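As you look at this complex, bear in mind that one protein chain is not there, while each of the others sits in place.
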Amino acid sequence: MTGSWRLALLAPALVVLAIAAAQVILAMPAFGHPLSQYGATVDALVPMLRNVSNMVAAVNFDIRSIDTLGEESMLICAVTATVVLLRGHRGEGMTECAGRLPGRVWLERSDATVLMCRLAATTLFLYGVNVVLHGTVTPGGGFQGGAIAASSFVLIYLGEGYSTWRDVLHSETLAAVEGFGGFVFAMAAMVPLAFGYAAAQNVLPLGTWKDLYSGGLMVIVNAAVGVAVIGSFGVLLMEFMEETRAPKPGDEDDEDQEEGA
Amino acid sequence: MNVLAWCVAAWLLGVGIYGIVTSRHYVHLIGCMTVCQSATYVLLLGIGFRWGAGPPIFYDHPPGTPAVDPVMQALVLTDIVVGAAMTALLLAIALQVHKRRGTLDPQHLRPLRPRE
Partner (left out) sequence: MTMAGPELAHQLTPLAVLLPLGVAFLLLALSHWLPPRTADVTALVIALGLMVLCGWLGAESWHGPIVHWFGGWTPPVSGKPDVMLGIAFSVDPASAAVAAFCALLFAGSFVFAWGYFDKVHAHFHVLMLLFLAAMIGFCLTRDVFNLFVWFELMGIAAFALTAYPLGKSSLEGAFNFTIANALGSFLMLAGVGLLYARTGTLDFVTMGRIIASLPPDPVIAGGFCLVATALLTKAAIVPFNMWLSDAHAVAPSPVSVIFSGVMVSLGLFGLLKLVAIVFAGDPRVMMLVHIGLFWLGVATAVVGGLMAWAQRHLKRLLAFSTISHLGVMLIAVASVSAIGTEGFLVYLVGHGLVKGALFMIAGVLLARFNSVDEIELYGEGRSIWPAGIAMGVAGLLLGGLPWGLLHDATDSVHAGSHGLAGVVAIVAGTALTGAAVLRATARIFLRWSGVPGVERVAPTEREREKGDRPLWLMLLPCAVMLAIALLPADLAESFVHRAATGLVARAIPHAGGGTQAAAITFALTILIPAASLLRHRPTRRLARVAAHVETAPFYGLHVLHSGRVTDYVVWMMVGLAVLAGWLKFG
């Protein structure tokens, strides 16, 4: 189909959908007056039942924790997929330096950049860990904190350059961290079964409200998610940044064979 | 005001679809997917919203204070992770396609081609 044919077909479809959407919108429950009792019940009961103050974390890591396990699996699955896709023909080897466009002027990294990156990377990582640890108390949690902590890795690349970045971070360690985080989550769901409880049942001591340790099993699950997310994002950053390195002779040769086959 | 949030969600979905259909570049197309997904964020957060309510985090204010629906917020968090995962995957595919075909124009890309 050419572009105009596509639009000619899309336009009537969108008109019908707009009419349908208008009808749905007019029938929606009034904005700001939700009908659901689900959320309100969680808000009313769970602070007492689980001694936690962050209800979103309670929903994620306790009430609907199997959803979160699926979500975690999705992230790990997508990251593994990205590794397969990007590393497939490139392999895991390293080169001396990042690739460079021919003719572009190359400037030495300034001391100020190095210093700022070192300071900021450390602070950012610790801040991320802090957000993870307080997941059940204040806004944040494993996903958000993990993403913050992992973004400090980019600053290592920026401040130290390609070869140091590759020396500091190892893909097999990051993959192990990622898998370990996911495994702890799965075990946290499985172990209660062996003792006759429901899967992922929160049977640990619940701790104190507003305390760093509050929410029992949620603390472990939250930390596991944080660890897995740090590993996942680390792997992801590494694989995408590897695309910037100078290609070695022998990389990407499969394609030529494919042509010849 | 009552219908604004729902209209925004429908609009985002519509323009996202329009962007995908008229796209001439995979990366632009992936961006349009994200626009479509934003529609679901607006919709879900709108469904959980309650007038005069605060965040569902009882740290500064005691339990019992009116709060918005935490379930919807948790679902949006999942949605965001889905989006991040999907975008990473699609960008990786786009990178590899570009290496092999030398173009990212959807009009020139198709999996299996007739002979001749």
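First chain written, first letter: the chains are A and B, and each begins at residue 1.
Basically, contacts are C-beta pairs under 8 Å (C-beta built on N, C-alpha and C of every residue); 3 or more make two chains touch, one makes a residue touch a chain.
Everything quoted here is computed from the prediction, not taken from an experiment.
When the omitted chain is restored, the residue from A:Met74, A:Ala98 or A:Leu204 that touches it is A:Met74. Looking at B:Leu29, B:Ala53 or B:Ala67, the residue that reaches the missing chain in the full complex is B:Leu29.
On the side of subunit A, the interface with the absent chain consists of residues 1, 6, 9-10, 12-14, 16-17, 19-21, 23-24, 26-29, 34-38, 41-42, 45, 62-67, 69-71, 73-74, 76-78, 80-81, 83-85, 87-89, 172, 175-183, 185-187, 189-190, 193, 196-202, 254, 258, 261, using the contact rule stated above.
In the full complex, subunit B makes contact with the omitted chain through residues 9, 13, 17, 20-23, 26, 29, 33, 36-37, 39-40, 43-44, 47, 71-72, 75, 78-79, 82, 85-86, 89-90, 93-94, 96-97, 100-101, 106-107, 109-115.
Definition applied: only the chains that are shown with their structure count from here on.
Taking each chain's centre as the average of its CA atoms, subunit A and subunit B sit 16 Å apart. For subunit A in complex with subunit B, the residues that touch the partner chain are 3, 6-7, 10, 14, 17-18, 21, 24-26, 28, 30-34, 36, 38-40, 42-44, 47-48, 53-56, 58-60, 64, 67-68, 71, 74-75, 77-79, 81-82, 85-86, 88, 137-139, 143, 210, 236, 239-240, 243, 252, 255. Those residues of subunit B that touch subunit A in the complex are listed here as 1-7, 10, 14, 17-18, 21-22, 46-51, 55-59, 63-64, 67-74, 77-78, 80-82, 84-86, 88-89, 91-93, 95-96, 99-100.
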